[in-house]
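Let me give you the structure first, and then I'll get to my questions.
Of the protein chains in this complex, one is absent; all others appear in place.
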Amino acid sequence: MSEPEFFSPAWAAAVRDALSAGPPEPDRAGKLQMYWDFFDRVKAGYASSWALGCRDLPAGPASLFIQWGGGTVTDCRVTGPGGTPEATYVLGMDYADWQALHDGYDPQRTVMYRKILVEEGNILEFFKGIYFFTECLAVIGKVPAGFGALAAH
Amino acid sequence: MSEPEFFSPAWAAAVRDALSAGPPEPDRAGKLQMYWDFFDRVKAGYASSWALGCRDLPAGPASLFIQWGGGTVTDCRVTGPGGTPEATYVLGMDYADWQALHDGYDPQRTVMYRKILVEEGNILEFFKGIYFFTECLAVIGKVPAGFGALAAH
Amino acid sequence: MTERKSPTAVLHEGPRALSDQQVRQIEGAALKEVLDVDIDDVIEYVHKDMRSLPDYTTLYRKYLKQRWDVYDLDFAQDKIDWTEKMTEPERQSFLAIASGFHHGERQVEIELPVFMIGAGEEEKLHISAQIEDEARHTVFFDRFYREVVGLQGGDIMAILDASFPWVSETFVGPFGLLAYQADEVRRNPYDERARVRYGTTYFLWIEGVLALSVMKVTLSYARWRGFLPAYYTGFTATCRDESRHVQGGMKYLQDAVRKDPTMIREIHETLRTILMLAGVASREVIYEPLGWTQDEVRMLMFQQLGRKLNDVGITLPPDLQAMVSSVQPVLAGG
Partner (left out) sequence: MTERKSPTAVLHEGPRALSDQQVRQIEGAALKEVLDVDIDDVIEYVHKDMRSLPDYTTLYRKYLKQRWDVYDLDFAQDKIDWTEKMTEPERQSFLAIASGFHHGERQVEIELPVFMIGAGEEEKLHISAQIEDEARHTVFFDRFYREVVGLQGGDIMAILDASFPWVSETFVGPFGLLAYQADEVRRNPYDERARVRYGTTYFLWIEGVLALSVMKVTLSYARWRGFLPAYYTGFTATCRDESRHVQGGMKYLQDAVRKDPTMIREIHETLRTILMLAGVASREVIYEPLGWTQDEVRMLMFQQLGRKLNDVGITLPPDLQAMVSSVQPVLAGG
């Protein structure tokens, strides 16, 4: 079975399943229980949405819209190209940095080096969930995705 | 006779007349002929337009639109509040800095300290006419304007 | 380095008074004399002027006297101490703490320039000096990791890459927040509210609490054991630089609140996020090999935060006070 294309509906569906399941046990083992308790607490109460943008897709900017609620993902789909996504937090990232994340680049540094950036939304509120967010970025990065069709870009 | 209100149609008309006339003789006397020759050459060939914005008028952002052609001002009017002005160079300035300019603040420093800023347009092209522009700013600053109605702002 | 008191002695003794002679020794020490300066005195010195903060020009003039050349340090003895004298648990504990500072220094170096845009003219002098300090501190850690720890890499980023595995997952809390707040200041350089939020994270929390705590833990260990003389010298000189940064930062926040008392809300809101994040740890850091317990590190962080808030005159509402008491002893700095 070939990988779903990056930013395709099939990829969005796989991201949804992976985020709902959360980080797998082997990944959890390396960090303190206190950290995962915090993660689980944030996840259970999270009612915000993210629009994770890719600024330079060949067809134009698009976003992966993710709505959280009841401790799980209630909506996860690719929106655009075109139109401004409505979300609690609108974030932007370049294609090359998305690809680097999928190739294993560290999610903490993806944030800290501003490879992904909050373009709309309250930063202080967003950061209350930053550990949850970076772990979700790690999960998304591990969802197989084909970057072949865009390689010419 | 009372002064026309800042950013009123009467003020725009007075600005138009003042810009078309150019800097008065006493102001010219302090600077080299070479400088005014350059000024006159730029003015004669200038076919661009400026939208000189005031970002924080009580009713919302508005612009003084100025179209140059044939060595004179062919259009000069207040546009807005509302809508994006179409001009070769869209510039922005705060109300307090407009008032300071009218109170005698130096036009060079108004540019150099970014109190006025090109928000849209090619900077290198704009600067080819910068001496013309700063002298026009000085002329505009000397056009009487009432800031009373906005004093409560 | 003749004194060999326990690393945590001063923590339990509480604030100490500095004599005029001690202040002169700290202020006037050339780099090679810094080895003889007691880190506890330098940390006390940070707070000396907190109640009547010096102006920016005074801080800038101090900088001109106190800056040092990071290439004057010789890490040869440190390399011997690290390789032959320190135990593996000591090394691991040291790295778990120092790596947050290695990355932290680079972060505060790169995030400071945007803050200079909206600063007053005299404040700009102080910030320009601080930018140079932070760059020098980045090189200090680069040299330490390269020449003592033995990490290999062709440039600064390669050494950062190599030390990153020791950095805790919660590092992204304060330093990711600073990165995003710096971008907010970049987009709106004259937005005083954004600047106050940025200043709370940078000057009060990262420099005033996290950094001073790392300094205290690793330097009192080095002094106690008589190890790592170049690290002790350079990092104690860094702590002296930090005193100017913290004082300048506290002055900025104090002035902002005096000018507009509603600014206290920005400080509180920022601390609300920071303290929530500081209540979580992702890794257990074993401090005992360095002569500390987790509770002592936590007590150290309280003291650092409390003294700044108290001296500058910032009071916390009850919910924030409660959050302070659950801060986890995870150290990083910049």
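Odds and ends about this structure:
As written, the chain order gives the labels A, B and C, with residue 1 at the start of each chain.
By definition in this document, a residue touches a chain if its C-beta (ideal position, glycine included) is under 8 Å from a C-beta of that chain, and two chains touch if they have at least 3 such contacts.
From a predicted model like this one, the values you see are computed outputs, not experimental measurements.
For the chain that does not appear, the touching partners among the shown chains are B, C. From the options C:59, C:96 or C:110, the residue with contact to the chain not on display is C:110. What chain C contributes to its contact with the hidden chain is residues 60-61, 64-65, 67, 69-71, 106, 109-110, 113-114, 116-117, 121-122, 124-125, 128-129, 131-132, 134-136, 138-139, 155-157, 186, 189. Listed for chain B, the residues touching the missing chain in the whole complex are 31-32, 34-35, 38, 106, 108-109, 111-114, 117-118, 123-128, 130-131, 134.
The working rule: only the chains that are shown with their structure count from here on.
Farthest chain from chain C, judged by C-alpha centroids: B.
Spacing of chain A relative to chain C, judged by their CA centroids, is 32 angstrom.
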